[in-house]
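Got a structure for you, questions after.
With one protein chain held back, the other chains of the complex are shown just where they sit.
First chain written, first letter: the chains are A and B, and each begins at residue 1.
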């Protein structure tokens, strides 16, 4: 385990030395001119910059992620045996995800696998749905709304997002519960005689998830479309291009970074959502994040939880990479 | 022109449905906060009551969670804004060949699901504090602040970076030329220039921290924040007291947003008025008629 500590302190040190050597090399090669880093910022500010960024990059971002990955390859052991002879790297936690407990009779761990793929599939569907819902409004706001109306629209959009995720999910529970206003209305106009169990059928969950991250789609879209020269759309319209043609070949190609940005954000937030499934999910609801949560706080199997979290992380990374590749964009273009 | 009219009608219908979807649930919840039944109910309105607000304020756990959330929010602001500032400045100075790798690392928390950040923070700090004999740091508040700081610092960095890219290097050179040292340039020129971005970053950092659940639920350990208490309450059962909480939050933000808008409009109008006066004065000077003679 002291090997772990050596790594924790050695990595930042090695990177610091790397930067020092790189700076020395660039100065000698004449690539870097002008004052050096500490001369440029002064000793005080320079130290602050290095310490703040170093602490953030290593102790808040990188090392925790590495620790989680490391743990996911270790067996579950009582604290006394950690670092002992039994603490060897193993694929057990990943095997469990696929095949379940060694004592179980089923061939595959269907419950977890199904929940995983359902989560991915539904997240993709919600991402596409949110794009379809948001695009017309984002286009209107960016291209044809007057400044006064734009201000009102922005306020109306942001308003629900001051309320936190749990309360937003809770609102759907109030809305869709068996005694809720939707069921009352449906029964009132005679469409159904019994209240419909929206929550049990996961309709509430999916609606709540879509609702929860709508804003993360609208704003990147709005920002991207806003930078499109209004004359381009006018010119295309003058030339007699049909409306779908204008959107497919002028607006959307221009808004590509915004679309990619919105899609990655919504997917990541949906697939990683925990509040909505907890509030709106029923006992039979399949969703991956509550399963991860339960590894920690029901099964008390941290290494297994770490493995599950890592699977989710890899999925999100793959999704981001696929989107970037499909849209031919760099990471910098979608995180503005 | 008929097609245009049809399109407008379609868009109007769409917009109404959209905002009904967006605001409807909140409105429903809002109404239920004032209705008397035990279960949050909109219709029929059985009676107007403020009891649910009283119940909310009497809820000790909720109030303790609220205080904790505010405290954590301030700590996150105090850590994330300086880190985001440093991250943005380093971005503009780091060697070109490692810039994209650096960017990838510091922006990755934005694209990482919150629960993974919470989990990894707990896993790392449990080991680290155990091995270095700093167990006292293995604390819900510390871990939550660290976990939230990972992505909130990235938000702050992106906000600050956007403004930093508009910074006119001539400003820095002008200060140097007048004899300022580099640290003085940082304090007198760069920081004041970034002030609006730092303020927005601070507000965003506080709000993001305040409403965070996914990361916090792991990193808070045995402590409780408002969101984790709330999650527990909501899972146990629904009461209109929760609706009352939402009403309070919405009311506070609307008042805040309106006050800010009003203040900004006034300041803008005053600045525009003074600038206009300056231009008129110059016009008068150049054409040889003293401004006073016209008055």
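In this section, contacts are C-beta pairs under 8 Å (C-beta built on N, C-alpha and C of every residue); 3 or more make two chains touch, one makes a residue touch a chain.
The working rule: contacts and distances are computed from a predicted model.
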Can you pick, from "ABC transporter ATP-binding protein", "Outer membrane cobalamin receptor", "Transketolase" or "CoA-transferase", the UniProt protein name of the chain not displayed?
"ABC transporter ATP-binding protein"
Touch with the missing chain holds, among B:8, B:67, B:97 or B:195, for B:195
Among listed residues B:49, B:129 or B:184, the absent chain is touched only by B:184
Can you list where chain B touches the absent chain?
168, 170-171, 173-181, 184, 188-189, 192-193, 195, 271, 274-275, 277-279, 281-282, 285-286
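Assume only the chains that are shown with their structure count from here on.
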Contact set on chain A toward chain B in their complex
1-2, 4-5, 8, 19, 22-23, 26, 32, 35, 37, 39-42, 44-45, 48-49, 52-53, 55-57, 59-68, 71, 133, 136-137, 140, 155-160, 162-175, 177, 179-181, 184, 211, 214, 243, 264-265, 268-269, 271-275, 278-279, 289, 292-293, 296, 302, 305-306, 309-310, 312-313, 316-317, 320, 330-332, 335-336
Quick one: in the complex, what on chain B touches chain A?
7, 11, 14-15, 18-19, 21-26, 28-29, 32, 39-43, 82-83, 85-87, 89-90, 93, 95, 97-98, 100, 102-117, 119-121, 123-125, 127-128, 131-132, 146-147, 149-150, 153, 158, 162, 181-183, 186, 207, 210-211, 213-214, 217-218, 227, 230-231, 234-235, 238, 242-243, 245-246, 249-250, 253-254, 257
